[in-house]
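The other protein chains are all here in position, but one chain of the complex has been omitted.
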């Protein structure tokens, strides 16, 4: 049975110092959730403060987006950290962002690992457990965003945390449900039509077509859209219309997750 | 009237990655308060986690020790940051440390700016206000550690925060009550006897002798001892005995501050 | 007597990791000299390598652009470093960039301090001497770019280095010849016409009008144009035409400096 509600999330607050990235002020009002960089791959304290305010003002729910400590690599390079290093790195970033939420009268609601931390933890139990342990030790009420079937899902369950299942509208999927590497040609869709189609399929049928044509089950609570290209805003506007036309409500992540849990 | 109780604090958790600094495990049990580096001048997430645990286990009260973002300079070089940058830098560091406290069942109790942030804010109202604003926006219940008469004291008062007055046992004072620059010969006492003498004078008489011989009033709630030299542990043991012999109780910072406020 | 030839320089290679800044590929062919970020305020090794190649292919002469170690502040915040720290920071950055020049068959020709290092050294002899000492110890043949009358000019002379005098086309000048702080309203001209006017005046008359209307002598060898705004390319194209129309040749920095030295 298809989901009838879905959350739209994007990774935001990725500016840093003099560097501007994304179009947060115009994109945020089109979302229901956002993951904010916490300084390790992007985001500095000023940016975090500003982005929290933008989300708060737009009623968009805020999540932490911790990463490997790799600014020059934008957190997209796997680092062979120990579980203890990963766990404490996540605690640090989560805590920093939470302080910005508190001071701005906003609430931190969820956490999603960024970039290589997300994709590597998806397939590595120890790293996934480290992320889950970090969240469980500081804010066990946070949702953990992950791909269905990933090690993060498993680790979150073991740690007593609730997950939100995420689908990617413009990333190619491998037949095993993992994301194709960003370094591969074609792994990032530049064709908006194709991204909309993938989004609709996930939202209404709970499936995705992998790079080899395999149809995979991907029942997701939240769709990740990208905000760092010039057409992002138009794309998301169009996606919202198509989702509405298909009878899919766009609702905050926690609500979508709760509906799923009640149905199950 | 002399203080009859005083807090002993040190700046700890200053290791970083492969680099070890200080003798935290042996020094901590001799203290009543500690300020923990938060990653900008020293301290990494692993170190923060470990140091919070050491303090918690020893019953030592924990404060944040935010700094300018200058690891190679150990936060000892003034940086011409904007007030907004300073404010958000402090929020970030405070939040990160607080998460480590929470996950370890410890409480964050106070905040003291580190190094050049502390000394520069002491004399610059805008910077002092930025620090106070950061604390007021996230944890208005924290004590702010400052030198009596400093701009930090003034800014904290304006922001409705409670201060703890700090004295330095092994640093030379200028006649205006500021600390002599670390770059000046003799600004850091290497003679333990001289440091003990300065500590006793502050604890019992509420005064300090400046570099030019002027006797300054310095009624302080907490004495800062240094932990990063080989003799630190012996020094603090000796200091505790001398304070006890002089009838000065060593009590946690908040208790000392509350006694003072009740007396006033 | 007015200059009849002038160099056009810009600060380039300021991208970093995932962050793109400026329009180097289209701007470079319009310049005769470029200063390349060396990793401390901007620029990473990949960016340095690419920018050196772009300059080499366009026949644009390459200078180093060392900065305070402050990526998040883009090197625009004064840091109270010691002279030895400044000197070795400059050596480090100079050496790194030179290696990229050598591997790409290009030559390093000059050095200009970036941002706060430039403006602070302009008025502080010790810092200026540190920069000059760094260059003198590694590549005494490099030109040092500075404002006429600055401490950098004096320090370079004392160190036996040759300077190139620089004027800024779109920055407001204080009556003492220093640049108005970037934090002040109006210090950066957003009006292209005003910038062209300032450039022409410096190139043809050797003067600039300060914020209070004072006419200052500013005989310069090179004009600094900014490459980090969308209109930069059009601006520089227009400026080149106006300079040509006014009989000013656009020539590489070293040639302009040598003409000046022969005339003097």
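Per-chain residue numbering starts at 1, and chain names A, B and C are given in the order in which the chains are listed.
Criterion: contacts are C-beta pairs under 8 Å (C-beta built on N, C-alpha and C of every residue); 3 or more make two chains touch, one makes a residue touch a chain.
Fair warning: this is a prediction, and the values are worked out from it, not measured in the lab.
Within the whole complex, the absent chain has one touching residue among C:89, C:153, C:166 or C:221, and that is C:89.
Touching the missing chain, out of A:116, A:131, A:196 or A:236, is residue A:116.
The hidden chain makes contact, of the residues C:103, C:182 or C:237, with C:103. Touching the omitted chain from subunit A are residues 69-70, 72-73, 77-82, 85, 116, 183.
One chain of the complex is left out; on subunit B, the residues touching it are 16-19, 21, 42, 44, 71-74, 76. Those residues of subunit C that touch the chain absent from the view are 39, 44-46, 48-49, 84-85, 88-89, 91-100, 102-103, 134, 137-138.
The rule we apply is simple: only the chains that are shown with their structure count from here on.
The touch graph of these protein chains is complete, with an edge between every pair of chains. Multi-chain contact residues of subunit C (touching two or more other chains) are listed as 72-73.
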